[in-house]
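The complex appears here minus one protein chain, its other protein chains still in place.
Coming up: subunit A.
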Amino acid sequence: MIYSAWIRQLQSLTIVLFTFIISGQTDVPRPRGVSLSKASLYSPTKDFTCFDGTSTIPFSYVNDDYCDCFDGSDEPGTSACLNGVFYCTNAGHRPQNIPSSRVNDGICDCCDGTDEYATPGTCSNVCEELGREARAKAQQLADLHKAGNHLRLELIEKGNKKRSEMAVQLSQLEKDKAEAELIKSEKEALKNELEAKENEALQVYRDAEEKERQRNAEIERQQREKEAREHFDKYDVNSDGTLTIDEIQKALIFDRNKDGEVDQEDILHFFGDKDSVNLEYFISTTWPMLKPLFMTNQGLFQPAVNEEEAEEPEVDEEEEAARDTEDVGGDDDDNIDEIPHDHTDDHDIEPDQSGKYDEETQKLIDEATEARRQLTDAERTVREIESNMRTFQQNLEKDYGPQQEYATLDGQCLEYEDKEYIYKLCLFQKVTQKSKNGGMEVGLGEWGEWAGEEGKKYSVMKYTNGLACWNGPHRMSTVNLNCGLESKLTSVTEPFRCEYKIEFTTPAACDDSNLAQQETSHDEL
């Protein structure tokens, strides 16, 4: 505050001078810059008390171009008080309150020019003209609203219809779902029955397979033992059936740290901390440890590198990023995880091993496979119905305006092009931006909420949580709704970084009852 506290206490006594101006438009005399409603507070026959009550001054101090009241109330018609208010009648147009710092500053702020009384001729009275223009504009707007209101009423009707249809469809879906679930359980029972038969038939084959497996394992074991024995014999130079540290040290191939010799420690490790090993221990313990080293030395074996493991997190990140960018606004996200899992994969039977089984077994297998397929189909049908139901439920829960006028617009997409970008608003879904030079679509927000000021909630939509800006917030869009005969976007701007502003006209926003209210509130002439 510029004015210091002492003004509060300012009080003096002098002669009272009457400085009155008569307002041209009315018979009620009042000081300059005072509105009719406040005229009674300025009585020339009494001392003037500041509106805040802090001070009483002679009436001659009112509008004497010196600020006496802390609240500026003594100078309604001059620029003396920093916090004062000047009222212009603006006959023919709307009256106006302007800060008193705009009085006599050389700029015409009031259309009647009364704010520049110090330099007559600076401002001409243009209120009639402006008023006419404003009234014509208001009329145009009213006409537009009126015309648009017909369309709006249609939209309301369609919206309500759409909603009730959705409700009907939803209850139909509920029925469908019950039916589908019934089918599913039938199919499941059938599948279980056929699978039991199939299992029984296949048991014969499984037993045979098990025997084959055991035989192969035995052959392999024998091969390993043979190989170990060969190596044992090779290193057991004195052929005494015992392999000593000396003997093994000569075999440089087991040099674990590649320093040119096989050190004691290594060998103790291979020998289980003993000086020597016999054939039996060599085969069972030492050789299995030595073999990889042996193979490495021979160049036959590469140690496993966990490359895949190391790269995995990156892959994940990319995937996540891709998901972030591409799947914005996908209502079906929840379903993605449920779709895979075909039940066939818990079975180790390969279905096209035809020829392996006798005719009867094969027939059982085919029947079971068909039953499984049918169950899968039945399950899918249930899931699809459920998904549809969720969509309907969500849409039914959405706020489509006080009279459902926006319901039919859900999902409708509108585009706007400027020099660089194509913007797309899909109502109640999302906003996106795509560069004309290519590149991926950038999400500027997903449907959030109605966000108009109090009393005008349905004049603004907010789409939030778009793609995050580099080093900044998530993109978001504000959509301002205006009355228009067709639904279209009239401008898209980015007034704040990553915050987009979209102007959207639609008949759904034409409400002539609203307009009439606004009009009346302006009439204080």
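Please note the rule applied: a residue touches a chain if its C-beta (ideal position, glycine included) is under 8 Å from a C-beta of that chain, and two chains touch if they have at least 3 such contacts; residues count from 1.
By our rule, contacts and distances are computed from a predicted model.
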Notebook entry, point to check: Missing chain's UniProt protein name, "Dynactin subunit 4", "Carbamoyl phosphate synthase small chain, chloroplastic", "Glucosidase II subunit alpha" or "E3 ubiquitin-protein ligase FANCL"?
Noted result: "Glucosidase II subunit alpha"
Notebook entry, point to check: Out of A:Asn63, A:Ser79 or A:Thr244, which touches the unshown chain?
Noted result: A:Ser79
Checklist line | Residue, one of A:Ile107, A:Ala136 or A:Ala217, that touches the chain absent here | finding: A:Ile107
Item checked: Positions on subunit A where the hidden chain makes contact -> 1-6, 9-12, 14, 64-66, 79-80, 82, 99, 101-102, 105-107, 419, 471-472, 493-497
